[in-house]
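Some notes on the structure that comes next.
Removed: one protein chain of the complex. Kept in place: all other protein chains.
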């Protein structure tokens, strides 16, 4: 290692150390408004307790980094390897997902101590000199661990929101009221020419394996809505009997609506005066007509789109449009910049089933289970949401959930 | 109210006040070794969180006493009437039983405050002068509330034990080890002549409505085992393939054993060296061969009895024998006193389905739902257990659970 | 074997042979109005196809008699031992109950051939000289087989009725209309003194093991309704909102009513003009107000009784009253004969859980599974129904079904 490399290492490591501290601190901050009780409960098998998220993200660093790089590695607690394994068969046994809410031990305080121990050990590891190859591997794994933790930061918010919703007291995560949205403005259609376009991650920044390899797809000409569907617009669908008419629904969606007796989005309810209320992180508030409709499932998004005579975009259409917009935005006042709410409002369902890109290959070992094994019976969402951590979004990002999932911040951008 | 009556009231009230304070304090003490997290979780729909028990027992006093007797009654919290209603349709809506573990709010601290408020208000009420009839009604309801709280004190122990068992860390409720039992001694058969005997509660002390009215039953001559079945004896059944042979089981029990893939009692497990361990309030310990086998379901108790060539007693047999024993015990060194472990070890399954006594009538109003509506598809257990509060047992007491219930301290006394 | 014994044998055998032929012929006659398709289908796991009943009753004779007594026994078909075993673990494997309707093979014609083969072989066996002990055993088993077949004759009717009900065409088993009932007359209360009475089968005729041993019970004074509850009376309960008010229901029954969304008895429906219709073996007809209400579950019977301020009888009360009535009827115009519809209308729910009589013992071997292993979580019904075969009823007979069973001809006789 020559001087220049060493300096570069030093600089990069320092960045990584700072970044590590910042990301880890945010997870703790997100749990701060909650009690140990709040952090322990699990409202449904799809959601996890906050405490479990805090422990599992630490487990990820411990299992994939400390165990690999620490000399004389000793686990923080011998049982944690099983308790906080989410789904990695390559690591071994795991605690039953639906029973995560029964883990009153280790206590919240013990999990905080676990976090501090992992933080200290990772920081110490980063301060050590390492051979180039080892350093590159460590940096790669650390970045993956941080991106992973950021994904869980979003899930912490969606999962706690569901827990609070299940409570008849309807407690708010944030005491302050949610600001009312500005007028949404008329929906515009932005046209794109299509053709053979490049899809997938091609630059040097971080991406998950499912965004690669970059490859070509052919897209017919298409148009996307300039903004997301609003509560006002979605309410019109509800009031028009949308949940009572099978004509708008996929067959499987219609069965689901009937079995679950659904009549409106998750977190909507009607108060004693028949006024609509919506539950969110700020508690129960009047429906904000100009806000983007959110907590919508794929089946609902698809039905709404059909009712309007439009459709959902494919993920290639969405990505190509987002790329055009940002390129245009970077250079000129181009029409493509009309596209609003691509990021940071709510995830946008696409009509694309979650599938591997041509040439996709999983990593060797347990980390190969990160994304690839979930590529069946899920739909891709694009963009990001109001609870996605800063810096954790990009045009090529592929989020995915089953067609019935409603507890995410997921909404609708129409296409035609 | 003359002086003498007033004095008597004062005395009785003081007793009630003291007793109220003592019973209420015990509930709090039982929760003391546990964290707020431990007290919030619910391990299965049949069990309730400790916090819910603490709140519901307070709700009982608030709903059935404060609401009835307090001038200008104001509820402690308007939502608690629904949140902590267990099963009284006469009171109105109730929170879904299976979702009690999601009530992270009200917090444990808020529930403790709820208890203190109810305690203060009940104490104040007891200090007020009341007309005789009102006083008698109040005293009756208060006694019912205390007996009710004692029932929940036992459930707090059985429910938290199940929760701790579900945790792979197998944490102990009590840090100290459980003392090893003395040698059980040989099982003796104690004979009873039967005939037309009186069954049911006939003295002046408290009893639940299901113990009344006292009435006659004809019993054939019978014999009861002098002590409960031990772990050593039950293990012999397990080791003899008892859980693999349908010949010993009721048809419904055999289906249950196969569906649940049962091979031994709840809380038994085999460690890496094939040694049996048993989980209890003191944690995981070696099977104590001389201890009474407990956490046995009706189906298991019945199968074990059939394997030995004996049977379970009827509840009339058990009660008659217990009455004989205590009468004998009070007067002389009669053979009947050989009957050991009638109380305070574990509840004893009888072959009697839980049914109303001839002439049984429920109370008017919501309190009529206390016992009567559960008289189907459950079996009567007699005696009391190691976690039954002091003073909360008697020969006429009728406990009841479904034939598959295993999380209670329930064992086997044989009959023939 | 001397001449007299031989003659007695000949006489008795001839009787048995004739009786065997008659009972077996009735089963075939009951299937005659049905097609092979009708006889193959299974409408729910609790019910069996007609073809299966026809085969299983033959299997009973083959397995328990031919296999035991025939020299060089060869099974009619090697697979039938498993296919047509109902629930005898002692015999070995059995075809899954819920899949009986998938047995399109053996065909209906093949099952008829199976019946003819068993008939011929049993008849041949009866014609052979046997030692006294063997003859007595054979006669006993044959009688059991015939009683067993008679039980299945009733089930054939209840099961096919349920199948036809599931068909939107609502086809009738009998083409002719059901005769309208005569006026039911006012309900009278018939009093009984009770005391220590004898219960159970004590004479020399056939009975099932669960009717024995005869023993004593103490009964308080009680009264029974002179006739069964009519459709008119039960309709008043329905119209009074009986299915919407938890006050009348056992807790478990109320859960069931809500989960199943029940509003009236099985086989009742409301036509386009809001008139009540009832489905039966004669098809869909107007509700006959004077007919006994039938296809009532235990939970419904209990709720109805509570609504009227009465209760269901215990099985001892029912049996004692029936014994008194028949004794009285045989000797004089005694008041007890007022009791109508004891037999041949519909089975009458008692409040007694199905349990062994004191001293009850099962037979050795697989036949010991006939009754005893079902003695949990079922309720006893007494009397007999309109589809019980002639001669297959007596005052000590104990029928039993779970508290939710509705497809039997089961009704209500009130007690107080």
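We call the chains A, B and C, going by the order they appear; numbering starts again at 1 in every chain.
Following the convention adopted for this analysis, contacts are C-beta pairs under 8 Å (C-beta built on N, C-alpha and C of every residue); 3 or more make two chains touch, one makes a residue touch a chain.
Keep in mind the model is a prediction, meaning the values are calculated, not measured.
Need the list of shown chains touched by the one chain that isn't shown.
When the full complex is considered, the omitted chain touches A, C.
Using the document's definition of touch, tell me which of C:166, C:180, C:275 or C:361 contacts the absent chain.
Here the residue in touch with the unshown chain is C:166.
Considering the complete complex, identify which of A:33, A:185, A:359 or A:391 is in touch with the unshown chain.
Checking each option in A:33, A:185, A:359 or A:391, the one touching the absent chain turns out to be A:359.
Quick one: which of C:83, C:380 or C:395 touches the chain that's been left out?
Going through C:83, C:380 or C:395 one by one, C:83 is the residue touching the chain not shown.
Touching the hidden chain in the full complex, which residues of chain A are there? Just list them.
Against the missing chain, chain A presents residues 87, 89-90, 196, 215-218, 220, 246-247, 249-254, 298-299, 302, 351-353, 355-356, 358-359, 369, 373-377, 403.
Applying the definition given at the start, please give the residues of chain C touching the unseen chain.
Listed in rising order, the touching residues are 35-41, 43, 79, 82-83, 95, 99, 101-108, 163, 166-169, 171.
Everything below uses one rule, namely that only the chains that are shown with their structure count from here on.
Would you mind pulling out the distance in Å between where the CA atoms of chain A average out and where those of chain B do?
Taking the mean C-alpha position of each chain, the two centres sit 47 Å apart.
Spell out, as numbers or ranges, the residues of chain B touching 2 or more other chains.
Nothing qualifies.
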